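Every protein chain but one is kept in place in this view of the complex.
Right, chain A next:
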Amino acid sequence: MDIKLEAIGHSYDGVRVMRDITLDIPDGRIVCIVGPSGCGKSTLLRFIGGLERPMEGRVVQMGEAPEGCLNPLTYIFQDFALLPWRSVAGNISLVLEDHGIKGAKAKAIIDDVLARTKLSDFAQALPKQLSGGMKQRVAIARALAVNPAVMLMDEPLSALDSQTRELLMDDLVSLWSRQPFTAVYVTHNLNEAVRLGHKIVVLSRRPGQIREVVEIDKPLDQRQFGDADLDEKQKYLWQLMREEARAADAELLNV
């Protein structure tokens, strides 16, 4: 299932935040969206998942979601968004209950996704007992449970410390290598973008527009921490963004 963005534009209270964004999200690839703060990256992600409506243009889904897919467009949030009153297993069962999946069938799915995210021992733990990295792995497990066609990740690693971030990036890569998923990955961290993105979309500052789309052909599982060619790409991206980021930083926040 592909996603197409057609000439998306948006303003908040008369302030134009986004202009003419046209983009293809091909099946089985990870598209990273980077840009200076306030360029509307997260807003764009909310448009793609249908949590907000753009004023201009539209988001189109090409083709049907594959069989067995409970929630085609599934988010992973920066602040994890786990229900603190439910255990790890309960948080995952939350998203299954509404699809009428209960009892043994739900347990099978929960056990499977917890095994894939290496959380099997923590099924009964409450979120308050987990570290940040584990919480985000629970959120990833929850997303996997509904078998998404497209994962929409809103700065999923930004709330974590840098070591945990490295580990989770490896986890994401191994998840993808085992079973490629489609993802839109919003981040302000260029290192994450070059490690995880097949396609990196650089947005300009407000009003957000596509400045450039950078493609990286190197397979995900061959990308390593500190690879020279990736560093090269990262430097190039930073050059694209540098002035924008500086200018964006000097603007008043009114969004």
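Just so we're on the same page, contacts are C-beta pairs under 8 Å (C-beta built on N, C-alpha and C of every residue); 3 or more make two chains touch, one makes a residue touch a chain; residues count from 1.
Rule of thumb we're sticking to: contacts and distances are computed from a predicted model.
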Next on the checklist: I want to check something: the complex is missing a chain, and I'd like its UniProt protein name from "NADH-quinone oxidoreductase subunit D", "NitT/TauT family transport system permease protein", "Mannosyltransferase" or "Imidazole glycerol phosphate synthase subunit HisF".
Outcome noted: "NitT/TauT family transport system permease protein"
Checklist entry - Per the definition of touch given earlier, which of A:23, A:59, A:110 or A:146 contacts the omitted chain? => result A:146
Checklist entry - Among A:24, A:97, A:161 or A:243, which residue is in touch with the absent chain? => result A:97
Checklist entry - Taking the entire complex into account, which one of A:15, A:83 or A:108 touches the absent chain? => result A:83
Checklist entry - Touching the missing chain, which residues of chain A? => result 49, 51, 70-71, 73-75, 77, 79, 81, 83-86, 94-95, 97-98, 126-128, 142, 146, 152
